[in-house]
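The structure follows.
Left out: one protein chain. Kept in place: all the others.
By letter and in written order, the chains are A, B and C; residue numbering begins at 1 in each of them.
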Amino acid sequence: MQGKVLFFAQMREQMGAASAAWDLPEGSRVRDLLASLEASHPGIGPLRPHLAVAMNGELVRADTMLAAGAELALLPPVSGG
Amino acid sequence: MQGKVLFFAQMREQMGAASAAWDLPEGSRVRDLLASLEASHPGIGPLRPHLAVAMNGELVRADTMLAAGAELALLPPVSGG
Amino acid sequence: MAELTLAAIDQAALQARAIRADCGAVIVFLGTTRDHHDGRRVLQLAYEAYESMALEALARLEREACERFEVSHCEVTHRLGEVPPTEASVVVVVSAAHRGAAYEASRWVMDELKARVPIWKRERFEDGNSQWVDGTPLR
Partner (left out) sequence: MAELTLAAIDQAALQARAIRADCGAVIVFLGTTRDHHDGRRVLQLAYEAYESMALEALARLEREACERFEVSHCEVTHRLGEVPPTEASVVVVVSAAHRGAAYEASRWVMDELKARVPIWKRERFEDGNSQWVDGTPLR
């Protein structure tokens, strides 16, 4: 099961990229994606508790199941205005 | 003892003028001026309880003594904005 | 600086003076002429003032706004004479480091202006009649 994940702000800088592909087994959840990213990029550890996650433009919880082809987005605390 | 009195809005229309001279005995108070105006222009009677009065640009009470040469102003309820 | 004007209010100039590098929030309030009142069509509003006293009262509101709230700048211009529908009869510009104080100050200025400034509004209706708008006792 594959899809795309977008990184913003500090998260983008820690990942060194604005996006990446994800490839995880059927039945994976949002938290599995986060764990796999942290495994390859331990630097995101401190940010992880503060991230919001969107799937296809809607906020989702850590236990939400990933959908095949979904666009995920990892969103640090926001500071617009 | 003489001075000038200004009329605004409904008061100006009732008086048929934007201003008038006043001429009252020493020791006269604001209420004496109002009474003398009402004597000559009974039409202002209904307005009188709602008027504010300024003397030389400061709000004054009905029992304030008139000052020689003062500019009085009779001010209906305001509606700026 | 408080101003009364017979011409259209120069909002751009007011706003340019309010924007400062140490302020994060600017609030511009425009009071505009409505085309209806109590179900009757209003063609035009006209304002008159006891000008010297009204100017002093507006200047006092500007000063008090800066004393009462954490705002850096407050300026009020009121138009006099005829004001066609959709044009501004009053503009209040407030700037502050933080927006909360700016909202509070702007609102306070408008509330106080309605009771503390000797200005009167007359509505002219489509049917040819006109009337002074019910007001608030000056304080």
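One rule holds in what follows: a contact is a pair of C-beta atoms (placed from the backbone, for glycine too) under 8 Å apart; a residue touches a chain by one contact, two chains touch by 3 or more.
Computed from a predicted model, the values in this text were never measured in an experiment.
Every visible chain touched by the undisplayed chain in the complete complex is listed here: A, C. Considering the whole complex, the residue from C:22, C:38, C:67 or C:134 that touches the absent chain is C:22. Only one of the listed residues, A:21, A:39 or A:78, touches the absent chain: A:78.
Seen across the whole complex, the unshown chain contacts chain A at 6, 8-10, 50, 52, 54, 57, 59, 73, 75-81.
Within chain C, the residues in touch with the undisplayed chain are 19-36, 85-86, 88, 97, 99-100, 103, 106-107, 110.
Operating definition for what follows: only the chains that are shown with their structure count from here on.
Averaging C-alpha coordinates per chain places the centre of chain A 75 Å away from that of chain B.
Chain C has its Cα centroid 26 Å from the Cα centroid of chain B.
Separation between the centroids of chain A and chain C, computed from CA atoms only, is 50 Å. Looking at chain B, one finds that none of its residues touch two or more other chains.
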